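Structure first, commentary second.
The complex appears here without one of its protein chains, the remainder shown in place.
Let's look at chain A:
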């Protein structure tokens, strides 16, 4: 996430400023790199110049379309801004609030955390020295970093590796400070551990562990259990095997499908992502997510939560950015996980369809909200294919550090540069898409989850009739657009003729 990107609305007109003992001032609100400025743009009236760093707390309220921001300053001053249009208000607020965050180059040489990118976003109040200390306390050096900022209410998703508490309950003051720095005064947050409590407890014996409530009193820990590694790989193998045998009778097919546990994993991952999104959007609480390494189930959850919360991540570019950010930059070891798929006999323990499960979860949400995604199923299938085998460099290597060493940017082509060509994009664009700004809550009931036929039955049956039906659907939509355009042209034409007639008649 580019920092500058977060300043969305640099200027808003018709803002009313209320200050104690002063008459209200109407004017234009501007945001600069350092200041919030309100000017009436008239002579002899005061302008308000407020340093971002002076802002201690911000409240916002909506009364109808009118938004109100109350800014509480460190010098105890309290001012109120009435801003027309809620949207602007949100943008302004988020622009201001991100002054709580900064970019850190502490990992420039990949020395602090080999699986992190060179630049990460961290709380402003935490300096690089502290980050280095926290890195020694987190698995793989993966100190907590910002994964997602929810503009609507300023809550965040952070992710990290597990804390290395070990059996004797080690703690790290800087870690506690870092995590708490993400909370507003009086707010509580949630730590979502993607492992069950038992697994997390067992991890202590190997030097890992989880956050003790005593040391993180403002945080509530929730354990979920998302499976990892070979369990997922076995699940995939069983599922593919079941799908490939056409001779199964009904009972056998259903029991094989069940025994593969694939949809159970889907449900578990989706449920955890929904829970994370719920904490952010409904409870107004920030969250930290981690499992063991923070490179697998953690990323499934952080990325899916963004699909649910953030409309942009449901567009093609947004989804590409999400994959870049939450999977490639975040250090999901694609090389290891996708080395082999369901048919290979030599099973290595690090092979695991983590990314495929993520794509499957996205597909499940897409099925439930077909109009909320700019891309279609083919886009997801294409990504699956390229994650496992690709002529592009994008999914090579296990993290940024490796990709730098391999000089992939110089030596290979990026998948995105190919995908984003208009001729390719057309294949991946959903004709049903209509952007909405809503948070989308999928159903995770077993009756709502489906086997992803486009992946698992793809080579086992003809999809001729389904493809033709899809074509027909596209035709109807395109025809609709054509007709509407034509009607508009004709209406205009008629209106012109009518005015001409009118003119002829009047003399």
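The rule we apply is simple: contacts are C-beta pairs under 8 Å (C-beta built on N, C-alpha and C of every residue); 3 or more make two chains touch, one makes a residue touch a chain; residues count from 1.
Here is the rule we go by: contacts and distances are computed from a predicted model.
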The complex's invisible chain, by UniProt name, from "COP9 signalosome complex subunit 6", "Myotubularin related protein 6", "GATOR2 complex protein WDR24" or "Small ribosomal subunit protein bS6m": "Myotubularin related protein 6"
Listed residues A:111, A:197, A:231 or A:466, member touching the removed chain: A:466
Residue among A:243, A:328 or A:387 touching the omitted chain: A:243
Which residue of A:240, A:277 or A:455 touches the chain not shown here: A:277
Missing-partner contacts on chain A, residue numbers: 243, 246, 248-255, 257-258, 261, 263-264, 266-267, 271-272, 274-275, 277-278, 281-282, 367-372, 432, 434, 436, 438-451, 457, 460-462, 465-466, 468-469, 472-473, 476-477, 479-480, 483-484, 486-487, 490-491, 493-494, 497-498, 500-501, 504-505
